[in-house]
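For reference, the structure is listed below as structure tokens.
Of the protein chains in this complex, all but one are displayed in their positions.
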Amino acid sequence: MSRLQARDVVRSYGPTPALRGVSLDVADGEIVAVTGPSGCGKSTLLHCLAGILRPDEGAVRWNGERIDTWPEAARSRLRRTEFGVLFQFGQLVPELTAAENVALPLLLAGTGRREAGRAAGEWLDRFGVGHLADVRPGAMSGGQQQRCATARALVTGPRVIFADEPTGALDTLSGEEVLTQLVQLAREQGTTIVLVTHEPRIAAYADREVMLRDGVVDPTGLGLDETLVPLPAAGPGTDPR
Amino acid sequence: MRPGVALRLALAGNRTDTVRVVLTALSAALASLAGLAALTVLAIPTPPGGRGSNNSEQYTNALLREPGLRGGTAVALLLLAVPVLALAGQCVRLGAPARDRRLAGFRLAGATPGQVTGLVAVEAGLASLLGTLAGLGTYLVGRVLLHRPDARGLLPLPTDVLPSPPVIAAVVLGLPVLAGLVGVVLLRRVTATPLGVVRRTRRERAPRPWAGLLILAGPTAFGLLAPINRWYADRAQDPPALLEPALMAGGALAALVGVVVGTGWLSYTAGRLLHRWGRGAAVLLAARRLTADPWAGSRTLAALLAAVIVGAGAAGLRASMIADMAANRATGQGLAGGEDFYLNTMDLVDRAAQLAVALAAGGLVVALVEGIVARRRTYAALVASGVPRSVIGRSVGWQALAPAVPAIVLALASGLLLIWGVAGRPRTYGAHSFQVCTGDAVRCADPSVLRTVWVPEVVVTPELPWAQLAWVGAGALVAVLVTVGVGLLFLRMSTAVEELRTG
């Protein structure tokens, strides 16, 4: 059985439905891309899976336990220990140095300041930004900030990384570099990744792509109106390059 | 740029900007009222005659009747304007991030730094002008409504005099000009660059404790009062009318600025100490914010500290008065009937200080909430990554209290010191004799009937008003705590996941 599981998840913002019954199973160590056009509910699905949002209906299970019924404190602890989250921007605390930002989750877990600082330094090194340990986010480029944020998401050794458009604010090269490093580390450590993106070339980093459309999983996988799309027999007609 | 365009651009804001304009106008109105009231008191003509016979007998209140007391009354009224102005200063920060971006946008669109500076000045100046005009209107209406002579034709308030028109014009027009200049100074960094956000990364030089000198300048100015009066008395002259109020106002202002600037140093030092010795994520977050922007504490606490200084000064004054009264009772001299009057006056001053604390708490809420809302995205991301809200709440608490507690103590000490240098001295009463005669005037003409009474020496040392100081400090602290509480409510809203939506 998969460790991370969503069953018929429904979630609305006021009268606007964002998810209208989505089920998703993510296997251990799998990298899944959740794609779809703007407003299809992909971020909401990620937030529900990560225990940030509670679904209105349906269930979210982690290790077979229904985390959607847990109180906020317990879900916070889960996000801090077993999960790591990565957003488009704005996640680093501007007043803290890079090393302090990365050390933050460890400090919250009760690790001593020196030990947390050392671990943070090692992770920054792995992402090639070790020389920026004492620099504040405001003095870094977007790519450097995102590397720090990735280091912070990984510093606690999480089982799952939830990444919401992690390369959205970066140029192509920086985005690919950050993502390549993230995926390499995840494969090396068997970490699961749930990756939300609207770009096919970013989704291609995943093992599997799940497309949402208007709050449900799109069976065509192309984000098209199902009534228009005849489901063809499998098998490519022409070899792609 | 045509004036019409300048006006349109200056008023091109959102709802927060409207609130800021209204609050600016309101504080300008209050400040102009205080200023006009003070000037009215100073405008009361002094009838010719020597000391004691030159009272303006048309008033019921001794504070207005006696020329010697009017200077102090005017200064007290002016000092009331200080927390109001400090509140106005805080309101300038309201909606500042959005406005900074807008102004930077003007620069990006090709406006010169001078034009943007002009816009800022126009906005602040216009809002203040509205306020001072409203203040003038209120003043003019008020002096008609409050003109109520009692049965003997005596007036409770100086509604029969008006400051000279140029003086009124100076207040009504001068305050807006001042407000415009202050606005320009506060935004000088933004107007300098089309990329308004650049200043985030700028590392300010660490504050240094030079503010201590300013704080000491306050009591020094007050301490000069007695020698100056003595100097003029020795030459049988009256000191220049404005010298005393000017020294008092200048001294109080120096102490206030000193305390406010000193709070920057306190914030920075508190941040460094917390970073060095503190444990845990909440303390680390608070410490880094304090060192990153030490002046935030100065800005947010300015009004509160002004109120605390006034409150502490009033406490010192009351202690001094109580000592005088005790001495007078012991020596059986005057003032007996006036005790109530003086204590009532002090009660009034205390009320004013309490009002100022309340006003300041309002400003504090504005500043704190503004700070939290401006950082909502970071907070929301932290909560999403599993940082408990309580940790962020604790860091907000640390960040507010770590500089506030020492700053309040500093303000209490400075306010007391202002007064205590003069009022806290032990004084000697009695040690003189006078002659008493019982009988009518004819009988008393005979010197042998007179009895000489020796008044024993009484030395009175005013007691430090610990209790009242504690109350003032506690009041201020409660104001900060309440503010933090309100801030935490907003924190909950600002950490909603919706803030993370990338659109």
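For reference, chains read A and B in written order, and residue numbers begin at 1 within each chain.
In this text, a residue touches a chain if its C-beta (ideal position, glycine included) is under 8 Å from a C-beta of that chain, and two chains touch if they have at least 3 such contacts.
Operating definition for what follows: contacts and distances are computed from a predicted model.
Trainee: Under which of the names "Cytochrome c oxidase subunit 3", "Imidazolonepropionase", "Polyamine aminopropyltransferase" or "PadR family transcriptional regulator" is the non-displayed chain listed in UniProt?
Mentor: "PadR family transcriptional regulator"
Trainee: Which listed residue (A:59, A:169, A:183 or A:216) would be found touching the missing chain in the intact complex?
Mentor: Result: among the candidates, A:183 touches the missing chain.
Trainee: If the hidden chain were put back, which of A:128, A:157 or A:200 would touch it?
Mentor: Checking the options A:128, A:157 or A:200, the one contacting the hidden chain is A:200.
Trainee: For subunit A, which residues reach the chain that was dropped from this view?
Mentor: Missing-chain contacts on subunit A: residues 176, 180, 183-184, 187-188, 200-201, 204-207, 209, 220-224, 228-230, 232, 234-241.
Heads up, the rule we're going with is that only the chains that are shown with their structure count from here on.
Trainee: Can you give the whole-Å distance between the Cα centres of subunit A and subunit B?
Mentor: 51
Trainee: Please give the residue numbers of subunit B that touch subunit A in the complex, ascending.
Mentor: Touch residues, subunit B against subunit A: 200-201, 279-281, 284-285, 288-289, 291-293, 377-378, 381-389, 391, 497-498, 500-503.
Trainee: Using the touch definition up top, name the residues of subunit A that touch subunit B in the complex.
Mentor: 13, 38, 43, 47, 50, 52-53, 72-73, 76-81, 83-85, 87-88, 90-97, 100, 104-105, 107-108, 113, 136, 138-139, 152-153, 164-165, 168
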